[in-house]
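Shown here: the complex without one of its protein chains, the others still in place.
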Amino acid sequence: MAIAERTAGTISPPDIHARPGWAGWLSTTDHKRIGIMYLVSAFIFFLIGGIEALLMRIQLGTPDNTFLTPDVYNQMFTMHGTTMVFLAVMPLNVGLGNYIVPLMIGARDMAFPRLNALSIWLFIIGGLMLYVSFFAGGAPNVGWFAYAPLTQKQFAPSAGVDYWIIGIGLTGVASIAGALNFIVTILNMRAPGMTLSRMPLFVWMQLVVAFILIFAFPVLTVATIQLLFDRHFGTRFFLPAQGGDAVLWQHLFWFFGHPEVYILILPTMGIISEVLPTFSRKPIFGYAFVAYSGVAIGFLGFLVWAHHMFAVGLGPLANAFFGAASFLIAVPTGVKIFNWLATMWQGSLNLTTAMHYAIGFISMFVIGGISGITLASPPINVQQTDSYYVVAHMHYVLFGGAIQGIFAGVFYWFPKMTGRMLDERLGKWQFWLMLISFNLTFFPMHLSGNEGMPRRIYTYEAGMGWELWNLLSTIGSLLLAVAVLLFLWNMLTSLRRGAIAPADPWDGATLEWAVSSPPPSYNFAVVPTVQSRRPLWDRKYPHLHESHDPGEESMERLGAVMHDAAETEPPIPAGAIHMPSPTYAPLILALGIMVLGFGIIYLGDLGLAAAAAMLVGLLVMAGGIVSWVRISHVDSPHHAH
Amino acid sequence: MRTHPRSLARLVGPVLLIGSFFALAACANTPGNTYDPQGDHARRIYELLIPIWWMALGVFVVVQGLLVYAVWRFRRRPGSAAMPAQVHGNTQVEILWTVAPAIIVLVIAVLTFRTQAANAVMPADAMRVTAVGHQWWFEFQYPELGTEGKPIVTASDMYIPVGRPVTVVLEAKDVIHNFWVPKLAGKTYMIPGKTNYLTFTAEQPGIYRAVCAEFCGEAHALMRFRVIAIDAAEFDRWVAQKRVPPPAPSGTLTVNGLTGDAARGQALFLDARKQCISCHAIEGTNARGAIGPNLTYYGSRQTIAAGILPYSPENLGRWLREAPGLKPGNLMSRVLTPQWIRANLSDQEIADLVAYLDSMKVSVALPPER
Amino acid sequence: MSDLTTSPHTATTHATSLGVDSRKLGVWAFIGSETLFFATLITTYFVFAPVNRARSDFQDPRAFLDIELTTVLASILLASSLTMVLALAASRRGDRRHFTLWLLATVGLGLAFIGGQAYEFSHLYHEGLTLSSSLFGTTFFVLTGFHGTHVAIGVIWLLSTFFKVRSYPDSPENAMDVEIAGLYWHFVDLVWVAIFVLIYLI
Partner (left out) sequence: MKGHTGHHDAPAHAGHDHSDRFYWIVAGVLAVVTALEVGLFIVNEQHLIAKWIEVALLLILSTIKGAAVVMFFMHLKGDAGIFKFVFLVPLAFATTLLLTFMLLFSEHVGIAG
C-alpha cells in the first residue's frame, strides 16, 4: 500500500476526462467541477438576493417612502429570504463540501458522480424556475415561510406561489440527492485508515447535515405538495373555512424550517473547525466534543420547531417544552465556541484573511446565539417575534455566522480550487469594512424591533422612533454592498493575476493540501493511507509531540514532504486511472423534470396543454434515464476491462 | 507591546460613548417601546428580560473578552517560527464549559416558566373583548356590554377600562393576523378557524399604539389600531353612549369650502346604488354590511382606515375620494375604484357623506398618547 | 488498492470503508428519507381524522372503504414482495429463467395493484368521495395516491432493471441492480402494510 508522501505535483497531467469548453461543464461528473458550479451559481444568487435586500433597505431608509410599491416590496422579502436560504447559503455549503470532502477523505470522487451532476442541474433549474415567476405574473409575495391561508389561491392568485412550490421542490430533490451522495461518500469512500474518529471536522459536519437534510426535507416536500393540491386540485389541507388547518402548515414548515437553520450553520461551523487549527498551528481542542456537539445540535434541532410559533397559542405546556428544548441547544453550541477559543489559546495565530473571518464568525455568531436565547423564552418571544428583533437575530447567525464562515472557507480553499492566492491585504480591508457595515446594518434592528417595529412592513410612519435605526441600517447595507463588491473584485482579479498557489499554502493538516492546487481530476494518483487525524501534518512534523512547549524551539517542516513543483508524480499513462465519463444524461433528466414542473404549475389552469407538456417532460426524462443506464454500465469497473 | 493597553484604553472611551448613545436612545419614550411597559403583561415580560439581559451580557463579555485577548496575546509575532504546544484537549475544562452554560440556561428556564405562568392567567372577572382580524383592519366586539344580544361593535379603536383585566378573544376572518400592543402585552396570533386568548391590564390611562405584526398581505404595513384605556367611570359612560344607536342626523359641515348636509349624507349612505351598505353597518339604520368596518359613531374615531390617517373630516373626505391610492390593496377599492368614484360620487356627495359620518359622535375625555 | 488501475471511485467497488455496497447504502438512506415522506402524509391523515368526524360534511371512512377489495390489494403487494425476493434469489444463483419469471411476475402484480387502485378510486369518486368532498377525501386520496405513484415508479424501476439485465446478461452487477430495485419495491409494500392497518382497518 502506498503512502501519502507520493502526491501529485503542481503540474497536473492534462485533464483527459473532460470535454473542452462549455461542453465540459455541461457534461461533467467531476466533483470538483460540480463543486465550482455550485459555488459560482450560488454566489450569483447571493448577489441577486443582496440586490433584493438593498432595494428593501432603500425603501425603508426613510419613513413613508414610496420607492417600492407594497406588492413589489412583498415580493422582494419573499424572494430575498428564499434566495438566501435555498439558493445561496445551502448551495455554497454544498459546493464547498462537494469540492473539499472527497479530497479530505482521500477519495477520487463522490460515490455517485452522475447523481451529483443531477443534483447541481436540479438546483440550478429550481433556482431559475423560482426567478421565472417574475415574468409569469409576479414573484411569490407571501414570505419565505409562506403561512397558510395567505398562500391560497383566493389570497394569492398569481402563479408566484406555484413557482415557489416547484422551485423549492426541485432544489429540495437536489438537496436530498446531494445528501444521499454525501452520506455514502463519507461513510463508504474514506481512504484506508480514515476512521470516523479521524475524519476532519468539516467532513463530520457535512455528514450530520446530510442526515438532517434527508430527515427534514421530505416533510417540507409533503407540505408544499399539499399546498399545491389546495391551490389547484380542490383539497383543503390548509383552508380553515372548510375544516383545514392553518396551524398545521406552520408545524410542518417549521419541523423542516428549524433543522434547516442548522443545515445552514453546521457546515460553516465545520469550516471554522478547520481554519482555526490551521492558523493557530495547533490541533482542534477537544475533537470529540466538537464533533459530537455537532451531532447533538443536529438532533436537538428536531425538537424545537415550535419556538417559531410561541404566539400561535399552542398552550403553556407546549410552549414550555419547546422553549426549554431551545435553551438546551445553547449547551452544545457553547461547547463548540469554547473549544474554538481553546484552540486559539496559546497558539501561534497566523492572522490571515480566512482567520479574520473565522474570528469574526465566533464573535458575531455569539451575538446572534444570545438573541436566539431571548427569543426562545416564550414570554419574551411574544414581544420580540415578528418584529425587527427577529430580523436582527437571524442576520447575526446567517450573515455574521453562515456567510462569514463561508467567506473564511473561500479564502482558505480558493488557492486549492484555482491555483491562485486571493489578495490578502484587500481581503483584510474588506473584512473590516464588512464587519463594521454588517453591525451598522443589523445591530440597530434589535432596537427598532424592541421599539415596536414589526417585520415585513413596506413602510412606516414618522414619529415612531424608528427613523434613525432604519437610516443607519440602510447606510450600513450600502457599505455592505461595497464590501461584497470588493470581494467579487478580489476574486475576479486574483483568478488572473493572483500569486500562484503552492499545494500547501497554509501549512495545513488535512489531505486536500497533499495534492496540487488545483488537484488533478483523479485527486490522488495514489490513494493515501491515513494514520492520524492530521495525516499531512504528522508527516510534515514527525517529531512533534504533545509535550512540546511553546517557543522552546522552532519547528521546521520536513523538507522531504514539501509539496513544491520539484516533486512530481510518476507520469501516469493516459486512461490508467479510470474516472467516470462525462455524460449529458443528468442534464437531460433535469431538463425533463423542469418541463414536468412547468406542466404541473399550469395543470390546474390550462388542463390539456399542460398535461401534454408533462408528457413531453416524462419522455425527455425517459431519454435521460436510458442514456444514464447506458453510460453507467459502460463506466462500471467490471466493464472497463 | 507596552503601547497596547494604552491604545485599548483609548478605544474604551468612544465605545462607551456609542454604547450609551444606543442605550439612551433605546430607552426613549417612543410610542411602541417594549422597554416602557404600561400594562401588567408587558411589565412582567420586561422584568423577565432584565435578569436575562444581564446574563446574556455576562456571556457576551466573557466570550468576546476571551476572543479579543486570545487574538491579541497569541498572534504570531513577525519572525517567530516557534511551534506552540500541541494540546488536544482536556476533559475537565470540557465538563466545566458544558455545565456552566447548562446552569445559566436552567436559571433562565425557571425564570421563564414563572413569568409564563403569570402571563397565562385568565381571571374569571376579566372583561371580554372579541377582536377580529380582517384584511386589513381590526374589528372589536363587546359581547358582554351590548343590548338585546347585540354586542357593541367598533373598529380600529379599542376602548378598555384602566386597572381591570381584559381578556381579548382573538379571531380572524380571512388570513392570519397578529395582535400587538407593545406597551401593554405580547403578541398573539389571530388565526382563522382557531380562537386565542390574551389577558392584560392597562395600568395607566392612555392611547396606545398597536399593529398587526404578522404578514397578512398587501396592506399588512397599514394595519394598525389603538387601544384607548380610560378610567372605569369614563368607560361606563362610553358604553352607555355606544349602546344606543346614533340619533337621526342633522346639521351641516363645511370642509374645504364645500358644505355637506348630514341628513342628505345618510340618505346617500343608505342608497344601495352608492354601495356603502353592501359592506358597512351603522346601528339604527338598515346598513348591515359585514365586509367593512362598522361605522357607528364614526365621528369619534381616532384614525381612518386602520390608522393610516388621523381622523378629521378633511381626511375622511380624502379617504372617500382616494382610498385606492392611500391604502394600496384595501378591499373597499375593489368596488370603489377610481373610475367608479369619478362616475358615482360627486364632491358634493362626498361632502354630504362626510358630514353624516362626522355627525355621529360619542363624548369621552381622551387620555394622553403614550 | 494501490493498484493504479483499480477505480475506487465507482459505487460498486469492493473495497469500501464500511465493506458494504455504496448503491445499496444509498438506497437504504433514500428509503429512510421516504419513511419521513410517508410519515408526514399519514400524520396529516390522523390530524384531520377527528376534524372530519366533527364536521357536517363528514364522510365516514368505514362507509366508503371496501375491505374485500383492499384485502385483495394488500395480498397482491405482499405476494409481489415474495416474487421479488425470489427473483433476487434466482438472480444471485444465476438462474436466468426463474429470474425472468419472478421479476415479470412482480411487475405484473405491481400493475395489478395499480389497476385495482384505479378501480377503487373511480368507484369512490362515483360514490361521492373526492379530493374536495371532505377532509377524509382530501387526506385519503393524497396519501394513497402518492403511494400509488410510488408503486408506478417501482414498476418502472423494475422494468428498467429487467431490460438492463437482459441487455448485459453477464454483468456481475446484475444481482446488486436487482437487489436495490427490490429494496425499493419491498419498501413500497411496507408502506402499504402501514396504510392498510392505519387507514383501512383502524
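Points worth noting:
In order of appearance the chains are A, B and C, and numbering begins at 1 in each one.
The rule is simple: a contact is a pair of C-beta atoms (placed from the backbone, for glycine too) under 8 Å apart; a residue touches a chain by one contact, two chains touch by 3 or more.
All values reported here derive from a predicted model rather than from experimental measurement.
Within the full complex, the chain left out of the display is in contact with A, C. The omitted chain makes contact with just one of the residues A:Ile214, A:Ile362 or A:Ala525: A:Ile214. From the options C:Leu129, C:Leu143 or C:Leu183, the residue with contact to the unseen chain in the full assembly is C:Leu183. Against the chain not displayed here, chain A makes contact via residues 183, 187-188, 190, 192-193, 195-196, 211, 214-215, 219, 245, 248, 251, 255, 302, 306, 313-318. Against the chain not displayed here, chain C makes contact via residues 14-21, 24-25, 28-29, 31-33, 35-36, 38-40, 42-43, 46-47, 50-51, 54, 67, 71, 74-75, 78-79, 81-82, 84-86, 89, 92, 175-176, 179, 182-183, 186-187, 189-190, 193-194, 196-197, 201-202.
As a convention for this text, only the chains that are shown with their structure count from here on.
With each centre defined as the average position of its C-alpha atoms, the distance from chain B to chain C rounds to 52 Å. Computed centre separation for the pair chain A/chain C is 32 angstrom, with centres defined by C-alpha atoms. Among all residues of chain A, those that touch two or more other chains are 243-245.
For chain C, residues touching at least two other chains: there are none. Of all the residues in chain A, the ones that touch chain B in their complex are 69-71, 74, 141-143, 147-150, 155, 240-241, 243-247, 280-283, 285-289, 311-313, 316, 319-320, 323-324, 327-328, 330-331, 334-335, 337-339, 341-342, 344-351, 359, 362-363, 366-367, 370, 373-374, 377-387, 443, 447, 450-460, 463-466, 468, 541, 544-556. For chain C in complex with chain A, the touching residues are 1-2, 4-13, 16-18, 20, 22-23, 25-26, 29-30, 32-34, 36-37, 40-41, 44, 47-48, 51-52, 55, 57, 130-132, 135, 138-139, 141-142, 146, 160, 164, 167-168, 171-173. Residues of chain A touching chain C in their complex: 1-2, 107-109, 111-113, 176, 180-181, 183-184, 187-190, 192, 194, 214-219, 221-223, 225-226, 229, 233-237, 242-245, 248, 252, 522, 525-527, 572, 576-580, 625, 629, 633, 635-640.
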